[in-house]
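What follows is one structure encoded as structure tokens, with my remarks underneath.
Only a single protein chain was left out; the remaining protein chains are all shown in position.
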């Protein structure tokens, strides 16, 4: 028993964190918004690729770092804290290992950081970064298929988090490269995406808490720092509790996936519920603690809050995953309920 | 449009309140607990009967006050605030008008305050005051039947609120006097019980808030009144909000019942949800604000808190009534759900 | 106790409903927080005024219908039910106008109110300053007497001024006494935004373009005629009437009832989801309905001449919390569609401002605790 991030995983996360610390502030996130200088984002991602970011889960034989899902928690949390506008879960946790397993020729570009990957899981639903990613993994029938951007039709959508580059995607039924097939393989992929997203959310939550703490220590009203009011203290303490309880749940889910543990599905869903709820609480509380100062796009807070709302709903929202936990616990749904609701990884709540 | 308690209803509630103010403190409630001097409770009830308490909903032709359900909100709230250990909802809102309608000879004793009535709605479930009430209305099949205490078997149960005189009741299938029959008549009776209980809960909540406010104004820690801490202020403010929003909902439900409004069912369920939630919030917050001082049976707070927990679950708990509201709103349950769950007034959630 | 409307009230409702059905734009207007959208909203405001529905509760001489509070509630219900545009004139009508009615001179009333009703003059509020948000009494912007010119010279900065970049006038508090006096020594001024020395910079709110503005004032001359309620009386004037911002008038229940109806529609069209959603939808509807009933109780009190004071803080806590809950529920129902820009996501972002503006909810809870419950101020 040792419940802490492994040395090798921590080393990678730290290396990534160092790159991000110097280069990924609010301006870099804004570069991903419409009209922003997206080349800056691409350059950052290439630098992260040099550190090994998209290679994390790729086997060493395929020029990867050969880490497993346990590494996702610290890595994605670090990334989430900085918030670069890239499909990180999709590229690192889903795309790269799938491409490696299928021997797809596009892997090299992904490892070099010159191609981003996104995932279109729910037919017809908005796909993040579909407007920008070079590669799109599409769930088609029972399988997951890889398309180049040019092979699919995309219809861009305005989004709350402008850096998400949303679009609806239509892929030709016949095309693409088959990456994985069958419910079990698909579910494993889905779980990696969920896990990585949960870890991103913990990082986002931590960043918003930091912003709020810094603000209320500085901002004075009624002659005292706003952070000396007990209502503010308690609200932020509750955020800290939520984040500190979500983080181990994410770490445990990563371990369970890597270990092929039978509890991996429920641990993954639990991680997503706790991380989503913690990040949403952080967003709302940070906004409230900033007052009108935070309620403008000139302040960076919204960059993180909007991302948190988007990711909380992505890869299965809290209600979806809570329902999965309930079923795993043997809480039989009222008769008929189970049949009416498809709770495969495809359900869009 | 006039959304305020009618003069005639207010007059009765005030008269009842005056009797209670002088005679129904914590000692009177304790008199209803095992080993207490229950004669004091009986005497109080007879005095309340002189003011017209159990006669409120009985037609004038049957020696009642001829009021309607609108009167229940202020009347029961007043009673709930004082908390005498009697089956108030059962006697005033259910028993007396049913007996009057059926021309039952026991009505006189009920109006005189010498007989209390309780109601056994769910077969096999604990019945409040069944250990003490002279008359028991039992739901048998499709009807409601009146039994004398001696006609039924009662098996007493220890209860959280010791003044509730819980017992399980078995009534002989053949006996008793038929009071009402058929789903509609029964549902109307059920709604009156729910409404009266909701109003009692608002009163209990208000009393607990009063106790907490008085305590935190007085109690000093760290050199200041505990009530000057913002966390305490905000917690109690939230209780005030909950109670002030629940009260109009109860009043509106009473009006809807009296007016035979089509919305009476949903208004009644909504009143019970809001009143139960507000009273439970008041109980928990008041306990927390009292600290260890309130966490002993030597302090009166528990008398009200335990009653609130009991009544919140009685006559359908919040989840039951929330579900009824959801159905009334046309929120179709997942397929099969509706069939699996009997949401008639008999469902015990 | 009577929860039915009189025939006259029903007639008023029918009239309002018919007019709205005939006039409300089929397509939702673009956001009133952009320059183009604001212009479209202005056209709508003028149409409302032509139909005499812009300020129903005002006296006819200023463009109203002398409507009762009950009728006003009915109008608001119908207005939201019809899906009519949000009111870009609301800060003038609901914040400034009550002060003008109560403290204005007859000349000020004649000069200001009809043009406000007709949306010829558009008023922005100038309460907050960078260092005076929750702590309004910390205002620094000052007004210096210019006796020779018969007026005042205003200098300072206002911020978070809703739609300030599109408005023609500003109302706000300026310091005419020393800063140490806090809420004493403030005066309520009315300032044309085209006056020399005024600079307005619009900036983006979380939910819309240029929804906010900063207003810089550099030695701006304002004549004595544009002092409202007397020199040094600013705090009393503002407090006596911001009750209407925090209370009934701005936040009619119709707004939330309509949102709850839309939520129900959304939920009914998404059957089969996890059971928990139904519960939250029911909760949201109950919260909106409870707020409506609370409002009916408050209006009855006002109509019968009872005092309604700190109760407005209960109202603010209720509507702001329920609005968030309602929109959060919608976002959950929408699942992956929630992050696309649309009426629900915009409504969600706007709802998050509710606990911040018009007195943060922290301050409202203090008010409830201290004024309604009698807890010590410390």
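A few points about this structure:
Going by the order they are written in, the chains are A, B and C; count residues from 1 in each one.
Basically, a contact is a pair of C-beta atoms (placed from the backbone, for glycine too) under 8 Å apart; a residue touches a chain by one contact, two chains touch by 3 or more.
Since the structure is predicted, the reported quantities are computational estimates derived from the model, not experimental observations.
In the whole complex the chain that is left out makes contact with A, B, C. Screening B:8, B:217 or B:284 for touch with the missing chain picks out B:284. Residue in contact with the omitted chain (choice from A:12, A:236 or A:293): A:236. When the missing chain is restored to the complex, the residue among A:62, A:185 or A:325 that touches it is A:325.
One chain is missing from the display, and on chain A it is touched by residues 1-6, 9, 70, 209, 213, 216-217, 224-225, 227-228, 230, 232-234, 236-238, 240-241, 244-249, 251-252, 254-256, 259, 261, 270, 273-274, 322-323, 325-326, 329-335, 337. Even with one chain removed from view, chain C keeps its contact list with that chain: residues 274-276, 278-279.
If you put the missing chain back, the residues of chain B touching it would be 122, 125-126, 157-161, 164, 166, 220-222, 226, 229, 231-232, 284, 287-288, 291-293, 295-298, 302, 309-310, 313-314, 317-320, 322-323, 333-334, 337, 340-341, 348-349.
Convention: only the chains that are shown with their structure count from here on.
Averaged Cα coordinates give chain B a centre that lies 40 Å from the centre of chain C. With each centre defined as the average position of its C-alpha atoms, the distance from chain A to chain C rounds to 38 Å. In chain A, the residues that reach two or more other chains under the touch definition are 229, 231, 333-334, 337, 340-341.
Chain contacts: chain C has residues 271-273, 275, 362, 365 touching two or more partner chains.
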